[in-house]
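Every protein chain except one is present and positioned as in the full complex.
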Amino acid sequence: MPQSRKLRAGILGASGYTGADLVRLLITHPDVEITLMTAERKAGLPLVDVFPHFVGYDLPDLIGLDEVEWPAVELDVVFCALPHATSQEVIKGLLHATNHSLLDELIVETPADLASSIQGEVKVVDLSADFRLRDTETYAKWYGRTHQATELQPKAVYGLPEVYRETIRSASLVACPGCYPTAALLALVPVLKAGLISPHDIIIDAKSGVSGAGRSLKESNLFVEVAEAMHPYGVSHHRHMPEIEQELAVAAGENLTISFTPHLVPMNRGELETIYVRLSEGTTVEDLRGHLIETYADEAFVHVLGEGIAPATRMVRGSNNCVLNVFPDRIPGRAIIVSAIDNLVKGSSGQAVQNMNLMFGLDETTGLMQAPMFP
Amino acid sequence: MPQSRKLRAGILGASGYTGADLVRLLITHPDVEITLMTAERKAGLPLVDVFPHFVGYDLPDLIGLDEVEWPAVELDVVFCALPHATSQEVIKGLLHATNHSLLDELIVETPADLASSIQGEVKVVDLSADFRLRDTETYAKWYGRTHQATELQPKAVYGLPEVYRETIRSASLVACPGCYPTAALLALVPVLKAGLISPHDIIIDAKSGVSGAGRSLKESNLFVEVAEAMHPYGVSHHRHMPEIEQELAVAAGENLTISFTPHLVPMNRGELETIYVRLSEGTTVEDLRGHLIETYADEAFVHVLGEGIAPATRMVRGSNNCVLNVFPDRIPGRAIIVSAIDNLVKGSSGQAVQNMNLMFGLDETTGLMQAPMFP
Amino acid sequence: MPQSRKLRAGILGASGYTGADLVRLLITHPDVEITLMTAERKAGLPLVDVFPHFVGYDLPDLIGLDEVEWPAVELDVVFCALPHATSQEVIKGLLHATNHSLLDELIVETPADLASSIQGEVKVVDLSADFRLRDTETYAKWYGRTHQATELQPKAVYGLPEVYRETIRSASLVACPGCYPTAALLALVPVLKAGLISPHDIIIDAKSGVSGAGRSLKESNLFVEVAEAMHPYGVSHHRHMPEIEQELAVAAGENLTISFTPHLVPMNRGELETIYVRLSEGTTVEDLRGHLIETYADEAFVHVLGEGIAPATRMVRGSNNCVLNVFPDRIPGRAIIVSAIDNLVKGSSGQAVQNMNLMFGLDETTGLMQAPMFP
Partner (left out) sequence: MPQSRKLRAGILGASGYTGADLVRLLITHPDVEITLMTAERKAGLPLVDVFPHFVGYDLPDLIGLDEVEWPAVELDVVFCALPHATSQEVIKGLLHATNHSLLDELIVETPADLASSIQGEVKVVDLSADFRLRDTETYAKWYGRTHQATELQPKAVYGLPEVYRETIRSASLVACPGCYPTAALLALVPVLKAGLISPHDIIIDAKSGVSGAGRSLKESNLFVEVAEAMHPYGVSHHRHMPEIEQELAVAAGENLTISFTPHLVPMNRGELETIYVRLSEGTTVEDLRGHLIETYADEAFVHVLGEGIAPATRMVRGSNNCVLNVFPDRIPGRAIIVSAIDNLVKGSSGQAVQNMNLMFGLDETTGLMQAPMFP
């Protein structure tokens, strides 16, 4: 692919775990250079003061968001790893500051190939929850505040490449899915679309490593509270529920309500979902498994394991992979789908890079083929 | 309680994790002294060579099973922490060797108080799976071998004190429940008995620490395979399933099939079950929770937590407690029950001691009131 | 031991990890009842709201320090688990409030037996650093503030029972040693006293679990920062250094300077020190080991392991034990002493209870004989 220069990438909110993993992935991405990183409390510091593991890499210092001179900074892509609510205001602000065509009433399809893209307007990959929910009233209900950029919401594309690949290619604003939704949707969207399971009897028992809770100072995130222990949290009211339901409803073609219970597990990374489903009349477990195998046959990052092999988070650690499998349930007519991802990679930063690759016409796997790290 | 001497306890299979935790609990039990411990590969060694953490305690050396001179050894109680299959043969053997009345056709109720018991025949608390399943054909099917002590099976009492307390009091042979069944049954038996949930839509998503897998040398138990990771195992064919179904069927008054999926979690101890149930017509989540509160109001070891508080394994670590709670599910008509125990205590050795207390007319909580260890 | 009633114990600062472990130990102590617990931010709550693992135990609610009516509250013993600096002021205040004879110029020896003690004045067991350093100028230098109770300092006894047992028996104010000092002093005091090693070539490489850092909200205590990782901290300026040096100087009979480097290890509990020493002329490793064996032959909580067996933190988890051993070094004339404790028990709350037992004429091991918890 001929190109005169690398993509200039900015990371807003680079001092959190998601930011750190974005930096990790972009450092070895052959077509990207990180030219801007922001962090409010750490503004002015070299990144290495916040994350000493980046010693030896040549990276720009952290600055405050206020210091960014948007039109002048000349970024090709902005990764927004800010908290929800903040994210929508910052993205709105930067679009206004750059007089972005996305603010026009009509959605302008952007040219999705590197050569032409890097001459154009900045593209935004948002890792927060702010543009995931199409219905801003649902957003208001679950996030406890009115959405401040409702006019942008319809222009955001839900960034699950395995489902929305083509739309992502020409998007200017992509909302990366949450980690739990990613693992759930990759397992469920194809089989719901194909009518192989009931949309009204879906129970998702989810387990996550602690990095999913972020780097904020909460007692519940302290080592001693988490190590050698596990527990559920947010039972029946976790904010990823409406997002999962939104996308499953699209797949099923009807509204639905799911049961979803996340658990905190004493590990840094990794997410596993054990999903209990009811088969449609006449459907077998083999049908389910066969359909997933077929769906993902050509996908680089989603793999259905050999028959009977249980997905494990150690199989995806540090990688952009999702591993899936289907098992019979002892209750007749039911099946169990297990899905595992690394919450920080396919569940966050890796998927963000995958989206960026698509948005700029790069090979979707560029910079993302590092193997999982086991041990 | 007047008594001339302490109960003489033997532990068969003292070199495994279950054995170690039995020793830990019995060391501070005021009415027991450990007078015999066996271990095959470690026979001849002081226990401290196998478990150096017992340095400073005065305990008998390990001997081989062959070396035990049954009639002469004069034990009041035998804890059998041997692997299944071995257990049934050893127990049968020791009953024959002591010419035990349990071998008679009629079951002789034993006097369940310390003063008279310690004059009598040895009582057996079996921690293996060998006498848990009432139907020896089910045993044969799930354990892959014909039961070798079918004549003893009907005389064994299922040792879940909160359900079978009175029967246990006068039993000579108690089969301690498995760890997964314990957590499941404490949550489900009362509400099934009361008809509050459907017996045909029970999904148990179970998570366990690694000590549950024992001390055997399997690659899957190595630190590096387990740490920083999690995964399901034995999906739809774990051997605790028929045991759970057996007891739930008794509670429900009809046969039933459950969905049960265990997961391995990187922690030493602890077991958590997230149980998805369908409420009976007209029953509410409050009914369910209220019924469990009422059921366990006077129980020393089972506690329903305050509304909305999620059970966590750290709340029971090292103790004989089970903590429970009930949550609404977003799917109408469904509820979620969460149950947490320490797999080695209430799920094994602690429950064994609780059974022993009952069998000898001791206060059920004797030696078991140590608080959970957090941190 | 005849006694009319249990000791009434108060715990100041019950919502931290040290407080939690004090409660755990006192709950099963046969001669103590907890009648008062304070916690500032959690005042007004039942302890179970802060530490749900105490569900089922009958304990008083948490109150604020301001709410304690000192003379009226009628405590026999106060455990002060407050931060340093706060501790000295609170202890001074309560002594004044109760018009305590310790404030008199002469130190009054208190009667160290339960029968007479519980009629008398309150005794204080301080778990903070405030009364450990005899020289308040050293305190000022290392803790960055002037000591506010210099008049009390000379009346405090350093609470390492294996060294100061007799003095502790008649003390009214005991300063419990820090966790690192405890492990170091048990290894080094006897051999320095006996002149077996050089006082000027002592290198202590210490490793601790994370509970030693307390429950405060610091980024460095977050699970993700600590898990799957380790690192040294406070190199050459950890506050336990002057405390270790103070006591080693007493043992050696001369001033000395040590090398001490603590490390944070991804585990909840446990502390291990690998101590590199130079043998005195003519002394052998066997002499060193033999002397420690002899010294601790009758001690309940300190154990020298069998030759060649390496102390491990898992051998003491949850117990008041210290395990020691001595190894030859390859460098001629040097030896290696390894010492392991549970930082929250022998390194803090257990030792506090041991001191309390001595101060009230109880058997020193009362309530402290629970076996270590492995697994």
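A few comments on the model shown:
The letters A, B and C name the chains in turn, as written, and every chain counts its residues from 1.
Basically, a contact is a pair of C-beta atoms (placed from the backbone, for glycine too) under 8 Å apart; a residue touches a chain by one contact, two chains touch by 3 or more.
What you see is a predicted model; the values in this text were computed from it and never measured.
Here one chain is not drawn; of B:201, B:228 or B:329, the residue touching it is B:228.
Only one residue from A:11, A:37 or A:305 touches the chain missing from this view: A:305. Residue-wise, the contact with the chain that is not shown comes from A:56, picked out of A:56, A:144 or A:332. What chain A contributes to its contact with the hidden chain is residues 17, 20-21, 23-24, 27-28, 48-49, 51-57, 211, 227-228, 268-269, 300-301, 303, 305-306, 309, 312, 314-319, 321, 323, 344, 369-375.
By the touch criterion stated above, the residues of chain B touching the omitted chain are 17, 210-211, 215, 217-219, 221-228, 266-268. The missing chain lies against chain C, touching residues 200-201, 203, 205, 207, 209, 224-225, 227-233, 235-236, 241, 257-261, 263, 265-270, 272, 274, 276, 310-314, 317, 327-332, 334, 336, 338, 340, 375.
What we mean here is this: only the chains that are shown with their structure count from here on.
Relative to the centroid of every protein C-alpha atom shown, the closest chain centre, again from C-alpha atoms, is found for B. Chain A and chain C have centres, each the mean of its CA atoms, that are 48 Å apart.
Touching two or more other chains at once are residues 224-225, 227-228, 266-268 of chain A.
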